[in-house]
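Other chains of the complex are left out, but the ones given are in their true place.
Chains: A, B and C, in written order; residue numbering restarts at 1 for each.
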């Protein structure tokens, strides 16, 4: 039967939460193959000079173990 | 006094979480009248070829019972 | 040692969750200085005529106490 692992990764973006997820997944893809899904675990961000500076999304990425 | 029901529905979008919510609400609107609010319950998505393939948002939609 | 306070604020936007967060932070910035980060606590929204009317995001904003 299939087995999957999950790792936790935090992406950041100046634009949106969706963009931050894409950044996280793209980075994870540099060292992982067979990524299959992600789950949003936490959404936060930093503030600078009274404005949102970036969006930070923690995702769990699931990938198939060969 | 007013009574509401809630149903749970999952919308998907290639673009963003907000878009996925709109898709879910629009679909729910085909069979429900008097929808009043939504609550985001879960955010996840699928990955294909090392990139985010779609965003999936589970929302609870509340609507008034006549 | 540094001390921070957190307040809870709800921003709304017709466009997206990210936009609603920016609205909340900008409003908080009118009365607070030294804001440092935000945490998303809840995401919901209103529906009107069968369509998403606005996105509502509750954020906790952390700021340094001088």
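To be clear about the criterion, contacts are C-beta pairs under 8 Å (C-beta built on N, C-alpha and C of every residue); 3 or more make two chains touch, one makes a residue touch a chain.
Please read all numbers here as calculations on a predicted model, not as lab measurements.
The complex is a homo-oligomer: 3 chains are shown here, and the full assembly described by the structure file contains 12 identical copies.
The rule is short, and it goes like this: only the chains that are shown with their structure count from here on.
The touch graph of these protein chains is complete, with an edge between every pair of chains. Averaged Cα coordinates give chain A a centre that lies 21 Å from the centre of chain B.
Among the residues of chain B, those touching two or more other chains are numbered 16-17. Across the interface of their complex, chain C is touched by residues 15-17, 42-47, 50-52, 55 of chain A.
On chain B, the positions that touch chain C within their shared complex are 16-18, 21-22, 25-26, 29, 33, 35-40, 61.
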